[in-house]
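Complex shown without one protein chain; remaining protein chains in place.
Note that the chains are named A, B and C in the order they appear, and that numbering of residues resets to 1 at the start of each chain.
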Amino acid sequence: MSEMWINMGPQHPMTHGLWNLRVHIDGEMVLDVDPEMGYLHRGIEKISEDRHYNEVVTLMDRCCYVAGLAWEHLYILSAEQALAIRPPERAEWIRMMSEEFQRLGSHIMWYAAFVQDIGLMSPFLYGMRDRDLILDLFQSYTGARMTYEYMRVGGVRNDLPNGFTDRARKVCDWLIDRFVEYDRLCLGSDIFHKRCDGLGTMSEKDCVAYGVTGPMLRSAGSRRDLRKDRPYSAYDRVEFDVATADGADVTARYLVRMEEMRQSVRIIRQALDWLDRHPGPVMAARVPRWLGAPYAPIGNEGYLLKRNYPKGLGLSAIEEPHGEAQAYTVNDGGEHPYRVKFRSPVFANISAAKKYLVGYRVADIPPIMGSVDVCVGECDR
Amino acid sequence: MEAEFSAQVSARLGDRVAGIESFPGTLGRVRFRADAALDVFRSMRDDLAFDHLSMVGGIDWVDHREAFYVLWSDARRAYVILSADLPAQNPHIESATSIWPSANWHERETWELVDIHFDHHPDLRHLLMPDGYAFHPLLRSFKLHEPEELEVKTRNV
Amino acid sequence: MAITLLSVAITISQAILGAIGSVFPPPIRGAVTNGNTIDGLAALIFAAILLLASMLNTIVLIWWERKLLGRFMDRRGAMHVGYAGLLQNFADGLKLFRKDTVKPREADTLGFWSGPTAYMVTSLIIFAILPISTGWNSGSLPLSLLLALAVFSFAPLFIFVSAWSSNNKYSLIGGMRSAAQMIAYEVPILLAVVAVVLVSGSFDLQTIVLEQTNYWYWVPLFLALVVFVAGMLAEMERIPFDLPEAEAELVEGWNTEYGGMMFAFFMLTDYLRALLGSFLIVLLFLGGWTMPSWVPAAATSFPLAGIFWFMLKVYIVFTIFVWIRASLPRVRTDQLLRVGWNRMIPLALLSVVLAALLVTVKCLPVLGCIPTLGG
Partner (left out) sequence: MSASAESRAAGKPVGAPLPVVTQAAVPFIEIETLRAKEFVPAAKEALSAMIAERGRGELTQPVFNWAGRNSLFPLHWGLACCAIEFAAAFGARWDAERFGVVPRSSPRQCDLMIVNGTVTWKVAHKLITLYEQMPEPKWVIAMGNCATGGGPFRTAYSVVPGVDKLVPVDLYIAGCPPRPEAMLDGILKLEELIRERKE
């Protein structure tokens, strides 16, 4: 067989979404790759310019569909900074808990998709089964499984329902047991190690140069985690460890994500305890009415008249399940954001594909790209 | 910390920097002259230890355009924002790809959406839109329509 | 069994032939009902019955795998068509039968159409050779084992032909992988079979099974069994060795361009070969239709008991394959080939040496004394 280019995508079982990886192969060896993005470019940044601040949240859920709450959180943080509004403390804890649950959901979804890439069939079903429990929790307080529209500028839409914390604790206990099972299915298998060890390596230096963040960066030994380095919400008030691993290969990324899930459960448990002890408002009192917050207390008439809000810029950065996401919101005093720019971790991680794919085999592409955890929605926006 | 940083920047870059504004959550927003872009980038990476370029973006302020860069330093554990004002006619700035390889795709996207040309970019072609797409959608002059309006228009034409 | 299948088939075919012959005018009728022709046609009808039985078995096998996989995955599998989804595969087959089969414009016509057919036919032929109970085969060939394995190894050729002629890069890579993998595992399989032949002293499957009346060969030839099962997994292209169809990277592998009936052929043949593999494992190592003496006589002497026990074993072996499929990841091509050439062949050679030793020191009959194994 001579050299040839093959298109993996946009409809291909490897892609987990809508993108195209053009691969130059010689027999089974990969000589060159060229990712083609944009098949899911929906112009979210442009549509945001025509929407009220709170209406952008709708788009955020659809921007990254496996980590909707994390992206809501990201956008809301930057919008609050641009509008100079502070949420009440309970809202911050609820947001943090939501983000951690979302991290669990996203990582379990990743696990389900990743094991299918290396040919394991049943754990996909196990992953989807356990993810549904988390979605049920989301549904109980946001009303939706995937597209929540829960966070608002100045807080969150509504408080947690009665008995939520107990249910959440039960789910946490269940998940902690399941992680053992997941590990046994993957790490317990020799074939898994044969397929994944030493694959798709990318040194810490390369990661930094190419803007690769998140579990991929931490699998190379870096301890960088925005939740520790630049705490937002209530992350400075909970105890957790940064999951790292050595080797920078597919197995290391697996280990980092599994450890992150355990740490997420740890954070969630602390958050649930705090939420049990501290009832209170979940919406800031002085929020302009035109922001459209349904639960904002009436009594901010002064704000209602003042249509022109102080101009401002907001930059927020959170440790999203896939890596480090940023939102840059420009507020020029109008009702709509003047410009919203998002930095997607997946965008940067895929852009370095040449670094970690060239030199391996065609059969290695699915596990490597699986370990990158591609979410095309947030990449193309 | 922020004062210290702005002193460092002024010392290193002198008149290549037009001003440093405070920006909550970061070390500040450094406004630099576009023609000295490469010097600023190199000095930011080598002297001030901002080894990580997170994001490149552009804003269309109608009368001019702005290119902004978000940098992260592992040593300082902090962000900084670089921003350069470009003219509305033929806006162009030196590409940061040679300093931070991660700028590659971000600059492609910014060129595509906000029409800021990056000089000496290795591979400046469409990323998100199909090849040959003639518009730059994130310019303020580019308006969105309801699909129904679009249909009516095409029928009239 | 007093009546062999052959005589049953002859009786049935005589009846049918009589009916057919009666519709023809007298001279032709005479030719049809002439003695010699009846024998030939009886064999034909027997083959048709065999074909039907193996097809039916394959379809039940697919159903069994789907239900079993469902249970392994915490779900239920096909449920809505027929009782517990029993008719699901018939619906699938009928639907595929009705669907268009599209030949890509650039595809090679002859190869594209003949590949799947030849793949299926060569796999079906083997069923005519394999005995399923005493006397229940079309003819006792002295070299039936060799013939079966020879025909069994035609498949990679036809897979490669159909993959190459469908003019698709994924198909081509899948076809290449398939050829490489089957050639690599052909050798250890044959060597493992040599061990069996050494111990049993015959190439006739009927004899090999009857030799196992006292003890099943999996005990003395355990190594050969391991090699044989691994090789069969590779030959059947099932997880963990299903690289030619590796869905994650090769879409559907070498049958990417095939739809409709041709795809049904591939699907059916994959399972036919799985059934064949289970047949061979049971025949060579698990005693075929023989049962150990501690099984009560009532359980081994009812009508068709041989077939019952044989099929039970076959299904148990297949169940283990499904279990493997549900719990193991897929290996990589180079790893698979390395295991094949570097591990399997030495192991297979070792098993041959062991078998030779067993035969020369004549310690085999001792095994027959162990009550759980034979008698």
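Here is the rule we go by: contacts are C-beta pairs under 8 Å (C-beta built on N, C-alpha and C of every residue); 3 or more make two chains touch, one makes a residue touch a chain.
Just so it is clear, the model here is predicted, and its values are computed rather than measured.
Undergrad: Based on the whole assembly, the unshown chain contacts which displayed chains?
TA: A, B, C
Undergrad: Using the definition of touch stated at the top, determine which of C:T256, C:T269 or C:T290 touches the missing chain.
TA: Among C:T256, C:T269 or C:T290, only C:T256 touches the chain that is not shown.
Undergrad: In the full complex, which bits of chain A touch the chain not displayed? Write them out.
TA: So the residues of chain A touching the missing chain come out as 10-13, 16-18, 38-44, 46-47, 50, 58-59, 61-62, 65-66, 109, 112, 125-126, 128-129, 131-132, 145-147, 376-377.
Undergrad: Just the residue numbers, please: which parts of chain C touch the chain that's not shown?
TA: Its contact residues with the unshown chain are 14-15, 18-19, 22-24, 66, 70, 73-81, 85, 87-88, 90-95, 97-102, 247, 251-252, 255-260, 263.
Undergrad: Can you list, in ascending order, the chain B residues touching the missing chain?
TA: Spelled out for chain B, the touching residues are 128-130, 135, 137, 142, 144-147.
Here is the rule we use: only the chains that are shown with their structure count from here on.
Undergrad: Which chain's C-alpha centroid is most distant from that of chain C?
TA: Max centre-to-centre separation from chain C belongs to B.
Undergrad: How big is the gap, in whole Å, between where the Cα atoms of chain B centre and where those of chain C centre?
TA: It comes to 64 Å between the two C-alpha centres.
Undergrad: Roughly how many whole angstrom separate the Cα centroids of chain A and chain C?
TA: Spacing between the chain centres: roughly 48 Å.
Undergrad: Let me have the rounded angstrom distance from the C-alpha centre of chain A over to the C-alpha centre of chain B, please.
TA: Taking the average C-alpha coordinate of chain A and of chain B, the gap between them is 24 Å.
Undergrad: Please list all residues of chain A that touch 2 or more other chains.
TA: As it turns out, chain A has no residue touching two or more other chains.
Undergrad: Using the touch definition up top, name the residues of chain A that touch chain B in the complex.
TA: Those residues of chain A that touch chain B are 37-38, 41, 43, 45-47, 50, 81, 208-212, 222, 224, 229-230, 313, 315-317, 324, 326, 328, 330, 338-339, 341, 343, 347-348, 351-352, 380.
Undergrad: Which bits of chain B are touching chain A when the two form their complex?
TA: Checking each residue of chain B against chain A gives 23-26, 29, 51-55, 57, 59-60, 68, 70, 74, 77-79, 81, 100-102, 104-106, 113, 126-130, 137-138, 142, 144.
Undergrad: Which part of chain A faces chain C closely enough to touch in the complex?
TA: Counting only chain A, the residues touching chain C are 1, 4, 6, 8, 12-14, 28, 115-122, 124-126, 129, 185-186, 189, 191-192, 194-195, 361-366.
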